[in-house]
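With one protein chain held back, the other chains of the complex are shown just where they sit.
Here the chain labels run A, B and C in written order, and each chain numbers its own residues starting at 1.
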Amino acid sequence: MSTVENPKYTKADFQSDAETRWCPGCGDYAILAAVQGFMPELGIPPENIVFVSGIGCAGRFSYYMDTYGMHGIHGRGPALATGLATARDDLSIWVVTGDGDALSIGGNHLIHALRRNVPVKILLFNNQIYGLTKGQASPTSERGKVTKSTPFGSSDAPFNPVSLALGADATFVGRTIDRDKKHMAELLRAAAAHPGTALVEIYQNCPVFNDGAFDALTDKDHAVLNQIRLVEGQPVVFGPQEARRAVVHGAGGDLEIVDLASADESRIVTHDSTRENPALAFALSRLASHPDGPTPIGIFRDVQRPVYQDDVPPPAAPSAQDLHALLRGGDTWTVA
Amino acid sequence: MSTVENPKYTKADFQSDAETRWCPGCGDYAILAAVQGFMPELGIPPENIVFVSGIGCAGRFSYYMDTYGMHGIHGRGPALATGLATARDDLSIWVVTGDGDALSIGGNHLIHALRRNVPVKILLFNNQIYGLTKGQASPTSERGKVTKSTPFGSSDAPFNPVSLALGADATFVGRTIDRDKKHMAELLRAAAAHPGTALVEIYQNCPVFNDGAFDALTDKDHAVLNQIRLVEGQPVVFGPQEARRAVVHGAGGDLEIVDLASADESRIVTHDSTRENPALAFALSRLASHPDGPTPIGIFRDVQRPVYQDDVPPPAAPSAQDLHALLRGGDTWTVA
Amino acid sequence: MSTVEGPPKRTEVHERVVVRFAGDSGDGMQLAGDRFTAATAAFGNDLATLPDFPAEIRAPAGTIGGVSAFQIHFAARDILTPGDKPNVLIAMNPAALRANIALMERGTTILLNEDAFTVRAVQKAGYEVNPLEDGSLDAFNVKRVPMTTLTQAAVEALEGVTTRDAQKSRNVFALGLISWLYDRPLDISQAWIEQKFAKKPQIAAANVAALKAGWSFGETSELIDVQVTVPAATDVPPGTYRNVNGTTTTALGLVAASSRSGLPLVLGAYPITPASELLHELSRHAKLGVRTVQAEDEIAAASIALGASFGGRLGVTSTSGPGMDLKTETIGLAVMLELPMVIIDVQRAGPSTGLPTKTEQGDLLQELYGRHGESPIPVVAASTPGQCFEAAYEAARIAVRYRTPVILLTDLFLANSSEPWKIPDPDDLPPIDPRFRTTAPADDDVFLPYSRDDDLARQWAVPGTPGLQHRIGGLEKAELTGAISYEGPNHARMTEVRNAKVAGIEVPDVEVHGDDDATLLVLGWGSSRGAIRAGARRARESGGRVATAHLHHLNPLPANLGDVLRSYDRVLLPEMNCGQLAMVLRAKYLVDVESYSRVEGRPLFAPEIEQAILERQS
Partner (left out) sequence: MSTVEGPPKRTEVHERVVVRFAGDSGDGMQLAGDRFTAATAAFGNDLATLPDFPAEIRAPAGTIGGVSAFQIHFAARDILTPGDKPNVLIAMNPAALRANIALMERGTTILLNEDAFTVRAVQKAGYEVNPLEDGSLDAFNVKRVPMTTLTQAAVEALEGVTTRDAQKSRNVFALGLISWLYDRPLDISQAWIEQKFAKKPQIAAANVAALKAGWSFGETSELIDVQVTVPAATDVPPGTYRNVNGTTTTALGLVAASSRSGLPLVLGAYPITPASELLHELSRHAKLGVRTVQAEDEIAAASIALGASFGGRLGVTSTSGPGMDLKTETIGLAVMLELPMVIIDVQRAGPSTGLPTKTEQGDLLQELYGRHGESPIPVVAASTPGQCFEAAYEAARIAVRYRTPVILLTDLFLANSSEPWKIPDPDDLPPIDPRFRTTAPADDDVFLPYSRDDDLARQWAVPGTPGLQHRIGGLEKAELTGAISYEGPNHARMTEVRNAKVAGIEVPDVEVHGDDDATLLVLGWGSSRGAIRAGARRARESGGRVATAHLHHLNPLPANLGDVLRSYDRVLLPEMNCGQLAMVLRAKYLVDVESYSRVEGRPLFAPEIEQAILERQS
């Protein structure tokens, strides 16, 4: 997918006329705007783009894009998209899903799409709650979270979506934030350019049922303290000028966060998302098991691996001759 | 689960009278013998042990143990066991599953059991093929594998079950081999002692549909070359005396395999399965994406985390008084 | 508003009244309705209520999509439905008016918050012109009440009360006003407010002030010239009552079954509208020993319930349509394992995702026939919010007694609507005895997990019982031993036994109500009971002759049903589907059952039933 300098299309070309139905202040609005704003860059005609979504507030996304769209059933987005990608290699296919949709009911389809490296881009809107069903714990809700379904606190430990994806051999894994239009665009760009499956986790605020879940990364004073921005080829350092911190290779082999001042240069991690071995990317994902402190955002992994079914002949309808020959295959005999 | 010196029970106490129905030479026989041989160690009466299994050749396992047993449906073993564990905290619960059962159809239940840390022990018989259905590719079959369902070679990349489990925040992950009774017993022992979910991947040979998949680790000459035995507190070294090799922390942070002779002592990995951070365990799991060369076996991770629902009151039937009070809760009024 | 004594008011006595509260999702209409309901119940009227939530999470404020309503029907005699046509509509904003006006008949009363009819709000609601100005409301008895201003005025005096607090107590003003209009005591509402906001005294004060302001506005304003009293119902059997919706009673029925059977309750569920509420409700009872698991999906939810049942617990799983699809395979396993399990389907409208916030009875055939192979299951259906208690208890009783999964059908309407419920004495409930097998067989013989009692219920031995270790699974089983069997004749016998067991479940005969000389029988099942009864009552009042009967067991069917059906010239079967039960009865009894089918996502209404009956008077 080549991105072009002077896009043929404008944001308006990607805005459907369906009335958006999210709650006031929902992070989904920002994501929608960012995606619609980014689309023209692809230089792909809207009719060659498909958004497939599951069920949830996030799932409504596909109605608002003026592309082809399929609002599927809960958790099956990646599977529906796998079918579409298998059937059509001429489309730009995007999946929009939520943390419940992708990681609870749909967890299996997600990890299988990732291992197969199906050519689809998966946008995971993670608000750490079930929005559409009005506020139950999700697989990314923190342990002890009190919700309608867990009045005494959830007793499940949450998934770290980036770790899970890396464990499933994902070839592209990134993370961004609803509030950061520019950063989101960067990730969308990289995901679109990736030949196989790209998973982009987007931290999304749900003001109604889980407001402020990402304040540690979004509100002005904390953002600078906690956002660990992964920049290709750069040392992994973060924090305000007066108190810069660095991510270094610790003694035992784990990554550690230390004051930049006191850090041993040679041990500071330099970010390289293209390493074949996902171990370091995984280690980075473990810096924060939950986005309540210093948390990496950006592209964790971006490597090449054969794309699903690139090695088989393209889908086609057999010719009349082929059909004729096929029917007459095997031992035949003729009765006069 | 305390293991006892002079077990009250013998192997025979765990052998049901059902006739085993696996193919001659199937690795499942060895695993069955090892498990039956190990059980007495637990010192737990057979009636307090339950084996839950899915569908597949591996799934037949539960019929052969003279414990309580449930042969469930395909892929749902971990979910059935979660229900049983939620209902009963006085049982020793074991799940037997295959690579298709656990990782294909059952992938979602597996990763959720792992993140919840449900008190069950999961034995994953990985023969890298679908046995019972007579030889189709499984999620652990190598890319390009020719099977009945992939006559031109599979185009899926396989899962690394240990990596996947670590990505799902598993608290206990181990790997062993059907042929190595002693090593398997060690892992069973550690798994049984682990309070939460324990996943043990067992490489299992399917002589009929995938014979020799693990020769690199099992046949005499190769075993010594390729088995990287993880031993708690010991440096990770392997190979024959004349050509010992070591796993070291490489420059970029990845693990590397080098000749022990030339290895920098300080960089040799010392195995510690109890590290809170799973990054190093994950790195070890990446030493072999497939068991055709040097491959770690043993316990990758064994850490403590609150066990699922240990924080909620025990299951009980409400007393008559409680029921009476409950029914009369809320605003009530009386009509004379 | 004038604070001097207002004019003397006329009072009228009505036998029954339907009031509908409507406003923006943010306006707290459900709360106002709830409180009015509590006061009305305490006052001694019979009543039925139905909330009407917007389908969207939270559509933009002020739009039609965001309107939330609550309807209450209360009367001096027993009533059977939340009512069809409101006598009074409280509309807090233009959208609420526009969304509900279609329900109002000419001459009925509309109380609206005049302050909310700004130009913007009127447009937002989708009106071309302000309905207060274009005469479009002339047919109604419209009362424009400046609720915002009045509430403001009433509370601004108070210490530390913000304008926002004032805004938020508009609903309580409306509550006060309507309380006066129907002469309901204020004390109950006031007590509730003070207790609810105990921690925030100034909020409590604001609300109490608003409540009283509403009341005294009614008392004093010329605008409102008549006060209506609905005398307490006299035909109410004595007992202690509470107002409950079907979700609460279903939860209570399950907990009662757990308590009476001694089997701890384990619920496996995955959130889905409208079934989520049951998960929420049962989760609150953890301290009583109820265990709930929010599973990763419905397959796991069902498996968790079944795993718990294998462990000797009362395994329950609850969901709605799409979730039922996913539980299918696990339910089939439960049929094969012959273990007790309760599956609750809170039906919602439509195939696929359909209409998640609308009601329907479209899942019946799925429950009966939705599994591969010959896989019989008992099905119980609840008929009213209160009756959900019995139905849930009965489902659990059958499951345990016969060792079988049982499906309990309720629907969105039952789950959300409420009625006064006479609290039962637990000791009057039929016993539930798990009859676990606990004794090991004598040395020389073996335990036969699939040997059966007279009910064809198999032996249930749970893990932990010495000497009874055994293995069960989804492959066909040999009679008695339960070992795997691929023998054709054995399969035929086991298929027969599974069918016979379910067919042999004892269910009470169906009772017929109404006119002995009727030639028309109106048969129903599920939540249509109230509408059918009320429709028949009305039909009789207008001279029709009709008999009614209602089914609570859909599999097996009552033994006398065939005879009952054959004893009428015509049988009419109203269903909120395309005739699903009708087809089952036609096949079984070869009786020409006529289907009255509605799939509009709403409960059936008494008037349509009345009309259907009158049209069929021969």
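In this text, contacts are C-beta pairs under 8 Å (C-beta built on N, C-alpha and C of every residue); 3 or more make two chains touch, one makes a residue touch a chain.
All values derive from a computational prediction rather than experimental measurement.
Undergrad: Given the contact rule set out at the top, which of the displayed chains would the hidden chain touch in the full complex?
TA: The undisplayed chain, in the complete complex, is in contact with A, B, C.
Undergrad: Among A:Ala12, A:Ala261 or A:Ala320, exactly one should touch the missing chain; which is it?
TA: Reading the full complex, the residue touching the unseen chain is A:Ala320.
Undergrad: Going by the contact rule already stated, which one of C:Met104, C:Val122, C:Val335 or C:Val564 would touch the omitted chain in the full complex?
TA: Final answer for the missing-chain contact: C:Val335.
Undergrad: Would you write out the residues of chain A that touch the absent chain, in ascending order?
TA: Per the touch rule, chain A residues meeting the hidden chain are 16, 18, 45-52, 55, 62-63, 65-73, 76, 79-88, 90-91, 108-109, 112, 309, 312-320, 322-324, 326-336.
Undergrad: In the full complex, which residues of chain C touch the absent chain?
TA: The missing chain touches chain C at positions 55, 320-322, 324-326, 328-329, 332-333, 335-336, 345, 347, 349-358, 360, 362-363, 365-366, 368-375, 473-476, 486, 488-489, 491-492, 495, 498-499, 577-578, 583-584, 586-588, 590, 592, 598-602.
Undergrad: Over the whole complex, note the residues of chain B touching the chain we left out.
TA: Touch set of chain B with respect to the missing chain: 21-24, 55, 57, 73-75, 104-105, 107, 130-134, 136-137, 139, 148-152, 154, 208.
In this section, only the chains that are shown with their structure count from here on.
Undergrad: Need the CA-centroid distance for the pair chain A / chain B, whole Å please.
TA: Computed value for the inter-centroid distance: 29 Å.
Undergrad: Express in whole angstrom the distance between the two chain centres, defined as the mean CA positions of chain A and chain C.
TA: The answer is 40 Å.
Undergrad: Of all residues in chain B, which are in touch with two or more distinct other chains?
TA: Each of 108, 112, 309, 312 in chain B touches at least two other chains.
Undergrad: Taking each residue of chain C in turn, which ones touch at least two of the other chains?
TA: 286, 296-297
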